[in-house]
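Coming up: chain A.
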Amino acid sequence: MRRVFTPRNVLMAVYLIFLAAPLLWMLSMSFKPNAEILETRALFPQTPTLENYAEIFTQPAWRESFVNSLIYVAMNVVITLIVAIPAAYAFSRYTFRGDRHLFFWLLTNRMAPGAVFLLPFFQLYSNIGLFDTHLAVALAHTLFSVPLAIWILEGFMSGIPMEIDETAYVDGYSFPRFFYRIFMPLIGPGIGVAAFFSFLFSWVELLFARTLTSTAAKPIVVQLSRSLGAEGWDWGVIAAAGVLMIVPGALLIYFVRDYLAKGFALGRV
Partner candidate 1 sequence: MKLELRDAVKRFRTATALDGLTLEVQDDVDMVAIVAPTGSGKTTLLRVLAGLDGLDSGSLKVRGEDVTGVHVQKRNVSMVYQKFVNYPSLRVFDNIASPLQVARPRIAKAEIERRVHAIAEKLGIDMYLRRYPQELSGGQRQRVALARALVKEVDLVLLDEPLGNLDYKLREALRSDLKELSRERDALFVYATPEPIDALMMASHVAVLSEGRVVQYGRTREVHAVPQHAEVGRRFSEPPMNLLACRVEDGHVSAGDAFRFRLADAPSDGAFLLGIYPHHLRILEDGPPKPGSVRIEARLEFAEVVGSDVTLRLAYEEHTVLALSDKIRSYHLDETVKVDVDPNDVYLFDARSGDLVRASVRGRDARG
Partner candidate 2 sequence: MARIELSGVSHRYGNDEWAIRDVNVVWEDGVASALLGPSGSGKTTVLDIISGLLRPTEGRVLVDGRDVTGLNARERNVAQVFQFPVMYETLNVFDNLAFPLRNQRMPEAEVRQRVEATAELMGLTDLLRRNAHRLGAAEQQRVSLARGIVRKDISAVLLDEPLTVIDPQAKWHLRRQLKALHERTGITMIYVTHDQHEALTFADQVTVMNLGAVVQTGTPTELHERPRRPFIGYFIGSPGMNLLEAEVGEDGVRVGPLTVAYEPGVAKRLAGEEALQLGIRPEYVEASSRPLEGGTEAMVEDVDTTGHSLIVHARMGEAPLKVTMDEAATVASGDSLWIRFPAEHVNLYAAGERIEVNA
């Protein structure tokens, strides 16, 4: 009989419980009225209710902020890809003066401690009249998502032999036609993984999203913390919002799972 309680299975079970417990707790809270949350501690809600979710879907503030978040996250992914693909092509196909150090400089941007940069960002985006627009948040987030996207795409592109480029030139392809018809389809998986990580970062980022918006482009993360601010926290609604925020990410990770499983080109490093 195949041994079920191998050390491996036990460890995985313990880890999964540790991982799932808070999530399940949040899920169950999202179906409990506030009163019950404060009194009982049972995992399964006695009086399950959908009022928390109803609150979110009916309240314009919640719905709009959810949509706002999706808009600027999508813009961030698009801008990141438009900017990162040519840069990654340069890194993967050519050696040029200072390419390695430039690559490190790109990575360092990701390390900038967010907190103190808020004010300068605020001043910058207000001066160029982009304050409280989706574009502002998207552009700010590219500071973090572009370096990672370049790194991932460069890994995928290096997997494609140079001879394919050259054969296309010998066949008479012009560079744009080659790039569009031959090269892009080959790095499809790379684009998917890069998009996933750009989405991942931009969707959960709070500091810049809060700093660069007020009402018109108010993101979900801010709506969440706003309802935290008021004293009597409305735990049920917050839990429901938390659950809803996981859904888009879970879907995306489902779509790029093959590339993650196959191991996206970490050989780059």
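The rule is short, and it goes like this: a contact is a pair of C-beta atoms (placed from the backbone, for glycine too) under 8 Å apart; a residue touches a chain by one contact, two chains touch by 3 or more; residues count from 1.
Regarding selection, all candidates are chains of the complex that A comes from, given by their letters.
This is a predicted model, so every value here is computed, not measured.
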Single touching candidate for chain A, where 1 or 2 all sit in one complex: 1
Contacting residues of chain A [partner candidate 1, same complex]: 161, 163-164, 166-174, 177, 181-182, 185-186
